[in-house]
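What follows is a structure written as structure tokens; I'll ask about it next.
The complex is shown incomplete by one protein chain, all other protein chains being positioned as in the whole.
Chains: A, B and C, in written order; residue numbering restarts at 1 for each.
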Amino acid sequence: MTSAVATADRAKERTPLTDEDLLLLLMIRRFEEELLRLFGAGLLNGTTHTCLGQEYVPVALRTLIGLEDFVFSNHRGHGHYLARYQDLRGLLAEIMGREGAVCNGVGGSQHILRDRYLSTGVQGQSLPVAVGVALRLKHAEPGRLVCAHIGDGTWGEGSVYEALNMAALWRLPLLVVVEHNGIAQSTPTTAQMAGTIADRVKAFGIDHHRTESTDIGEIRAELDPMIQRSREASLPLVVEFATHRVGPHSKGDDTRPPDVIERAEAHDWHRSYATAFPERFAHADERARSLVEEVVAEVQDLPPAVWTEQ
Amino acid sequence: MTSAVATADRAKERTPLTDEDLLLLLMIRRFEEELLRLFGAGLLNGTTHTCLGQEYVPVALRTLIGLEDFVFSNHRGHGHYLARYQDLRGLLAEIMGREGAVCNGVGGSQHILRDRYLSTGVQGQSLPVAVGVALRLKHAEPGRLVCAHIGDGTWGEGSVYEALNMAALWRLPLLVVVEHNGIAQSTPTTAQMAGTIADRVKAFGIDHHRTESTDIGEIRAELDPMIQRSREASLPLVVEFATHRVGPHSKGDDTRPPDVIERAEAHDWHRSYATAFPERFAHADERARSLVEEVVAEVQDLPPAVWTEQ
Amino acid sequence: MRVVDNLNLALRSVLERDPEAYLLGEDIVDPYGGAFKVTKGLSSTFPDRVLSTPLSEGGIVGVGGGLALAGSRAIVEIMFADFVALAFDQIVNFASKSVSMYGKRVPMPLVVRCPSGGGRGYGPTHSQSPQKHFIGVPGLSLYEISPFHDNQALLPAILRRAVPALLFEDKLLYGRQMYTEGVVDDLLQYDFPAPDVARVFVETPDECDCVLIAPGGVSQRAIGAVRRLLLEHEISCQLLIPARLYPLPIEALLPVLRGAGSVFVAEESVAGGTWGHEVAQLVHRALWGELRHPVTLIHSQDSIIPTAGHLEEQVLLQETTICRTVVETLRD
Partner (left out) sequence: MRVVDNLNLALRSVLERDPEAYLLGEDIVDPYGGAFKVTKGLSSTFPDRVLSTPLSEGGIVGVGGGLALAGSRAIVEIMFADFVALAFDQIVNFASKSVSMYGKRVPMPLVVRCPSGGGRGYGPTHSQSPQKHFIGVPGLSLYEISPFHDNQALLPAILRRAVPALLFEDKLLYGRQMYTEGVVDDLLQYDFPAPDVARVFVETPDECDCVLIAPGGVSQRAIGAVRRLLLEHEISCQLLIPARLYPLPIEALLPVLRGAGSVFVAEESVAGGTWGHEVAQLVHRALWGELRHPVTLIHSQDSIIPTAGHLEEQVLLQETTICRTVVETLRD
């Protein structure tokens, strides 16, 4: 309760955001909701992990991470992709296995590669790979960095520590973005993580910053100088977002008690922005909704994706 | 230079130790030296990693760790084994592949199992296994613990962190003994480890204690209450020994510059005890030497080990 | 009873009868009960011995190895068989080696459960059949569940052998019904010509044009193919499903294979170095001269497993592939 109130209070002090950011936030939200609807209606095959509640993370980062930087995403990656490319159609086609799919329907929701953006479905695997990319960037393209998104549960994997060690030893421009939503699939962080992410990171001599904010402007102001430094000094950095998973892990598999779900919803950026900028919000939401609906209608009618380069 | 002097000074203040401990220390030392000699003479096959300089670690621990506790050793494990079982013959026969070998010559120097003592040759592999044993002990034999020896270089392996996390989460009686000798094979710790072991351990909410001492009595006094607590409260504990590898990594492969080797030798417990208790030392050394020589003579004449239980 | 329920009961009865048995895995405790619900209800009854773990596949198999080493029985669930890759070292270089590398036999009752296979659109890293990568590890056995083999008998038997084992569980099989009382359907019956080897046949078990060997996960497709071969092509094909894939009890299969002269192996593994290669070599050595053609391997394409349904279908073993291969091979 108290925390819900606190969030509502802070909402009024939201820093303004551009129409583009607001639209992007809402587009991702609508996209994810639409996916769950399509699954429910039996129109999607396989599985998916929506980023409901966490959309603001990649949207906040997108002005700080350029197309020449590498991004490693994970299973919960639709927002990461959309914030970077605004490509509703390519992603939906990928998830539905239709023509125009960004990976020809081969990778699906969890395995996407586009230029310098890559996601994989095996937790923790990406960090050593990101270290390798950062090693190259350091030599070949100084000033550029690698941004890798992982969840809190992924800190169970040993590969994370092997990677942090090398990134620190070799002073590599690696930004690890931890979306700490307090849960891994069904397991609360308290049951899968001893100690804290902050301490684990600092133990490798790596800078760590934690933000509780869901305010795009505030987050950018906080992170900009740190990310700049990581680029300029070629140093790893871990940024931890205290965030909240508003939806199920994948689909229909949310076994959290109602009060926990409520608490997550109370922290949703969505409410805060709706309260802070009601009119702009409603307008953007309308637009996001129609954009997504259009794409859904369009993609559903496309022929199946064709895969030639096996 | 200064540190060599400091060590010499401290030597005079050595706490007394029992004849048994002194003999054990020197027996291990002679055993390891004898192994290198045998290798040099072409009488041994395969490889070996002596614990020269680190003998005092298992000797100090032996009164704190009972036969009902489990011990996990590693590649540098002769001292661990001998401190526990005083079984020169079984170990030498194992290394030489002769009758009476503790593992019938199958495991060799690095792979030894005897009752609740086990060593393996793959770095980092033992810690998750030790967690499993500790899980059982916690339920089935409360008060007992698992002691696992690893080196500083082994902190590069992800399995170490997976294990620490589970040990802390499940509050298991696991004592990790880190023999931090500043080097992994040929690579100095500074080139393979970012940050510190202390911080890495604490980041998992696990107690950490570092000792610089090579004094058996002092070490026992320091560690006894902590190990007691780990048993009683069923909690993990990491004890880090700042130690020094006086010999090569395996055989004839010491590429360290002379001053680094000298520094290691200056910290050798051997000098300190020789200075502190010259007569007892000489007497024990004589005895150790003859015990080892006897065993070598005896084992060399034994027939090859027989392996039936494949 | 559904296969998943049979497996759940089997796990429950192991935990019930053996107070030293542990079950570990990611998200296996209630109310979630595991990604595929195999462990549903177990943690509520055995809260101390059914543990949800962090995401640490290598680590938890290591923990299982430690439990087994110390005298417990350990069952570890890997959420998707694909991730057993992360535990390769613990399985191959610790648990399996420990059985013999210390010069004496060390009991290691450890079962690593691996939900495997595709057909659900989970994509390239969540759909694999990695059985083949674990063949030929001294000390390691491979098993696969089937709708014929009662896991309430199989699981305790595996643990009693006290060597590390991988148990592969086809994800699509979970929702299927177990067969009972020797009846597959209106046309097909089954029996067990050897312990742990199920045989599906038409009318008389002693006559057939060919034999098809398949692991449990392929049961449905194999049965479908056997039906079609009979109904559409008048080919009588016997199907053999061994519960233990490796070491394969080849002696037990030989009496059935001997008569046929024509042997096929169907598996979902992608091409190359598959389980079928192991089967084929054993059969070739045993029955050289009695075979009309080399043992024919039928498997998925040499390809990663794509996500989109229509692409996945092109890659993965299908009933029709089995059928067509048998018909074409017998025609030649």
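Assume a contact is a pair of C-beta atoms (placed from the backbone, for glycine too) under 8 Å apart; a residue touches a chain by one contact, two chains touch by 3 or more.
Fair warning: this is a prediction, and the values are worked out from it, not measured in the lab.
**Q** List the neighbours, among the chains on screen, of the chain that has been left out.
**A** Answer for the hidden chain's contacts among shown chains: A, B, C.
**Q** Touching the hidden chain in the complete assembly: which of A:Leu43, A:Leu67 or A:Leu113 does that?
**A** Only one listed residue reaches the unshown chain, and that is A:Leu113.
**Q** Of B:Thr15, B:Thr187 or B:Gln228, which sits in contact with the chain we cannot see?
**A** B:Thr187
**Q** Write down which of B:Gly124, B:Gly182 or B:Gly247 is the residue touching the left-out chain.
**A** Per the contact definition at the top, the residue touching the missing chain is B:Gly124.
**Q** In the whole complex, not just what's shown, which of A:Asn165, A:Ser186, A:Ser213 or A:Ser272 touches the removed chain?
**A** A:Asn165
**Q** For the chain left off this view, which of A:Leu52, A:Ile65, A:Val131 or A:Ala266 is in contact with it?
**A** Per the contact definition at the top, the residue touching the missing chain is A:Val131.
**Q** For review purposes, identify every residue of chain A that touches the missing chain, sorted by number.
**A** 70, 101-107, 111-113, 118, 120, 122, 125, 127-137, 139-140, 158-159, 162-163, 165-166, 169-170, 305, 307, 309-310
**Q** Identify the residues of chain C touching the omitted chain, counting contacts across the whole complex.
**A** 82-83, 85-86, 88-89, 92-93, 97, 100-101, 103, 123-125, 132-139, 246-247, 269-278, 280-281, 284-285, 288, 293-295, 297, 302-304, 306
**Q** Touching the absent chain: which residues on chain B qualify?
**A** 45-47, 96-97, 101, 105-111, 120-124, 153-158, 184-187, 191-193, 253, 255, 304-305, 307, 310
Heads up, the rule we're going with is that only the chains that are shown with their structure count from here on.
**Q** Look at all chain centres (mean of CA atoms) and spot the one farthest from the centre of chain C.
**A** Measuring from the centre of chain C, the most distant chain centre belongs to B.
**Q** Using Cα averages as centroids, what's the distance between chain A and chain B in whole Å?
**A** The answer is 46 Å.
**Q** Indicate the residues of chain A shared as contacts by at least two other chains.
**A** Within chain A, the residues that touch at least two other chains are 155-158, 191-193.
**Q** Provide the list of chain C residues touching at least two other chains, using ranges where the numbers run on.
**A** Chain C, residues with two or more chain partners: 53-54, 56, 58-59.
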